[in-house]
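A protein chain is absent from this complex, but the other protein chains hold their places.
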Amino acid sequence: MYSFYNDYSSPCCDEILEAIANARNNQYDGYSLDTISDQARDKIRRTIGRADCDVHFLVGGTQANLTVLAMMLRPHEAVIACTSGHINTHEAGSIEATGHKVETVAGVNGKVTAKEVEQLVLARPDEHMVKPAAVYISDSTEIGTIYTLRELEELREVCDKYNLGLFLDGARLFSALSSPLSDITLPDIARLCDVFYIGATKNGALFGEAVVITNDKYKDGFRYIMKQRGGLLAKGFLLGIQFDCLFTDGLGYRLADHANKMALRLYNGLQQAGCRFISPYCSNQLFPILDNRLIEKLSKDYSFAIWEAGERESVIRLVCAFNTPEEKVDEFISAYISLI
Amino acid sequence: MYSFYNDYSSPCCDEILEAIANARNNQYDGYSLDTISDQARDKIRRTIGRADCDVHFLVGGTQANLTVLAMMLRPHEAVIACTSGHINTHEAGSIEATGHKVETVAGVNGKVTAKEVEQLVLARPDEHMVKPAAVYISDSTEIGTIYTLRELEELREVCDKYNLGLFLDGARLFSALSSPLSDITLPDIARLCDVFYIGATKNGALFGEAVVITNDKYKDGFRYIMKQRGGLLAKGFLLGIQFDCLFTDGLGYRLADHANKMALRLYNGLQQAGCRFISPYCSNQLFPILDNRLIEKLSKDYSFAIWEAGERESVIRLVCAFNTPEEKVDEFISAYISLI
Amino acid sequence: MYSFYNDYSSPCCDEILEAIANARNNQYDGYSLDTISDQARDKIRRTIGRADCDVHFLVGGTQANLTVLAMMLRPHEAVIACTSGHINTHEAGSIEATGHKVETVAGVNGKVTAKEVEQLVLARPDEHMVKPAAVYISDSTEIGTIYTLRELEELREVCDKYNLGLFLDGARLFSALSSPLSDITLPDIARLCDVFYIGATKNGALFGEAVVITNDKYKDGFRYIMKQRGGLLAKGFLLGIQFDCLFTDGLGYRLADHANKMALRLYNGLQQAGCRFISPYCSNQLFPILDNRLIEKLSKDYSFAIWEAGERESVIRLVCAFNTPEEKVDEFISAYISLI
Partner (left out) sequence: MYSFYNDYSSPCCDEILEAIANARNNQYDGYSLDTISDQARDKIRRTIGRADCDVHFLVGGTQANLTVLAMMLRPHEAVIACTSGHINTHEAGSIEATGHKVETVAGVNGKVTAKEVEQLVLARPDEHMVKPAAVYISDSTEIGTIYTLRELEELREVCDKYNLGLFLDGARLFSALSSPLSDITLPDIARLCDVFYIGATKNGALFGEAVVITNDKYKDGFRYIMKQRGGLLAKGFLLGIQFDCLFTDGLGYRLADHANKMALRLYNGLQQAGCRFISPYCSNQLFPILDNRLIEKLSKDYSFAIWEAGERESVIRLVCAFNTPEEKVDEFISAYISLI
């Protein structure tokens, strides 16, 4: 049995494990106030090309999303997201639990458009409605698509026009930036977003999301809110060690590049065999449409998520990870071909 | 420089590191729904001697406290804690951020007494006040003391009388149970508390708190609230691996026993040299009272927390951990003696 | 200038004013614990035909909605509502501010259908999503339509099937029940809903909503939550006096009947003159579609809300109230006819 279920099913890459092992007799200050965390923050700032941004380390994505939005929004303010946005569907109402409404737009290919944002804002003119104050986007998105530079610039423009903060959920940002189709760099992200994070959990680390705050307006009090929401890890140096690894010699990009390449190999193999997908190849997640009987047969040897169940055919999700072996990809393609 | 600052300044014990390394090519289901997490849950249930309790794994203590209390309390209900209780002082208002008041009692030696609980409940007769619905205790407490069986039984009694849930924060439960002064076992804890947790972060793990729910009333919906508050770790199998280690061959107890023994050695050494403490030796935390000039000198070679600053003398906190070397304890004692 | 803007633009009916004036030298207990409030509660229970329901008086509708849902839902639970539901659109995120997601269905004619409820529940299978635990409906709805007995029974059935509480916002319940098209009575509402309220603010009182809780499951702690959310009126006897009036000699129904009749007169007059509406006549709110130039001209003498602005024609809302004079209705019809 091999799993294409997600990109967080194995512990971590060897480099990270080794770094932790090497540190095991050291003593560090708690709560990411240690020297290795500082070093990791500096490496991130250098990669971004900006010295003036705050960098905070959190353990997971839902935690990062709710902490950032609790910080960004006043009580009556809402965040705009795609209907398919992770905060709207798969975080158990975490944003509402911080007191805020998630206002949704349909999106195009899983991406929020500037036009939708404008329409939504204009339709909320007074205090009987919530006040939209932030836009949440994911890159890569929940269906594996990625934003173009043009799309991000348009979002920035509409955010400036209506005084909205732009927040990018980068749980799979390494994968998005490493995509062969990407025309965006980390400095672009930092220039266009007010807050974003760089995910490590889904890119070869044990865990970890590095929240980067570029807009001064959103810097104050963040560590308080981290602590209050249970997100200030006692052994924060573990986050420092891992991000230090990922930002040394481009390791984070290399791991994502591998996952993306395996996904492309899988995509090409399946497509050449006639398989259809709900969205074109972009990053490490694929969403093929398969006959239900085929799904049943493949399930004997492979695990994957049923994304959208249908009566005759369904959409499944196949995810490649930092450690997906080429031979498993090829075996899956062969299995597919032999079964159709 | 050696640190007695806390018990979470080094990564983890060798056994845990090795277990993670051994698992590094495995694939697991996410969110602690994997087989190793199940195995760890079973070992914990067996150690407790009860098959009917729910076991959930969370990353940290503040997270565990707020998740458990969000689950236990209805909107108008409050939790009773000691003034010195961690949720009242050092969690940045996390419980209030879930909507609940922390009602405080003075406590005796850092411990909530049954009598105080009763008085507080009786003084809140109607809907103009919050309704106390749970009691929060820590064992060992924030000042290193431990509950006796008698004290816990009295708390259970008052909780039954007034329909309160009893919740024990066991961030340092291994240390409490391993104390030479303890007359309590884990089955006692499970019998007397409705919810408690067993801390691993401060006992040699990378991170992790195992929440045990023994009362059916509090079982429903807990994983939802974990997810909603950002506490459902994607790579939950890491928690499973660590707790599996700690509950294999008594590792958790052995680690705590070492920390306690080092603290006792330190306590005896200092006390014989004339040092006073704010509370007697109980577990791995010591609170000696030192002259401020002495503190300044010791600070050159040792790091520790100033617990309570005074004009001439102050209380410091010295913490021994799973990996505190005997020679560092002895060196500290010698340094103390040479400086007084 | 005459206003058809809403049904809460004048103080109150004479009967209520007189009752308050008569009481002005009396002394009452506070917080609706007085004898006149008890008397009003009894009259409501008798009208409903059930002695076993709890009746609470609140000042306004948003307050009632948020207090009831704060009471009904656990932290991870959500309420299902129509996209057009008041709690989803016009209460400034009040439900989210209590921590809960409002999950929406499209609805048919402003009404939630049982089928939609079932589909939504089935699509939320696990703890990564919120757990639907209540259904919110308004009767009459935000677009003036009313539920049939059959529709309510189907909702009750699906709620029973999936363990959902059924909560009816009756800000305009008197109007709905007094509609010539209604096949429902107050006892039906009480039998089919777990919680509902009877609005007085929009039916001739100064203010007031009487929350009725018929399901024991939802009774505990409600006064605490009222107090906590700022909804326990100090001079609660004012609510008692008003509801006592409305439930004496059918006053509440008479006032609503008048409003409904004026709306019907207005509807017939406009329709006979060729006017179209977005929904058929049901109760005291009408939603005609008018040419924008006509709207501009009518605005000189009449005030009303623009419900949905279009480029050439728009939907306006005309509301009749307990004190709308027949001649104002006729004048409006004449004005309409003279301007088209």
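Brief remarks on what is shown
The first chain written gets the first letter, and so on, giving A, B and C; residue counts start at 1 in each chain.
In the analysis below, a residue touches a chain if its C-beta (ideal position, glycine included) is under 8 Å from a C-beta of that chain, and two chains touch if they have at least 3 such contacts.
A quick note: this is a predicted structure, and the numbers were derived from the prediction, not measured.
Interface note: of C:L66, C:C82 or C:I316, the residue touching the hidden chain in the full complex is C:L66. Only one residue from A:R41, A:H86, A:K202 or A:K227 touches the chain missing from this view: A:K227. Although one chain is not drawn, the whole complex shows that of C:L232, C:L290, C:L318 or C:I333 it is C:L232 that touches it. Touch with the chain that is not drawn comes from one residue among C:V121, C:L206, C:L246 or C:I333, which is C:L206. Listed by residue number, the positions of subunit B touching the unshown chain are 75-76, 78, 89-93, 96-102, 127-130. One chain is missing from the display, and on subunit C it is touched by residues 2-3, 5-6, 8-12, 14, 17, 20-21, 23-30, 59-67, 91-94, 97, 201-202, 206-207, 224-225, 227-235, 237-238, 323. In the full complex, subunit A touches the hidden chain at residues 70-71, 74-77, 98-99, 127-128, 130-131, 221, 223-228, 232.
Just so it is clear, only the chains that are shown with their structure count from here on.
Centrality annotation: A (chain centre taken as mean Cα position, compared with the mean over all protein Cα atoms).
Interface residue usage between subunit B and subunit C, two copies of one sequence, is largely shared: over half of the residue numbers at the contact are used by both copies.
For subunit A, the chain whose average C-alpha position is most distant is C. Averaged C-alpha coordinates give centres for subunit A and subunit B that are 33 Å from one another. Separating the centre of subunit B from that of subunit C, both taken as means of CA atoms, is a distance of 50 Å. Taken residue by residue, subunit C touches two or more other chains at 75-76, 98-99, 127-128, 130, whereas all remaining positions touch fewer.
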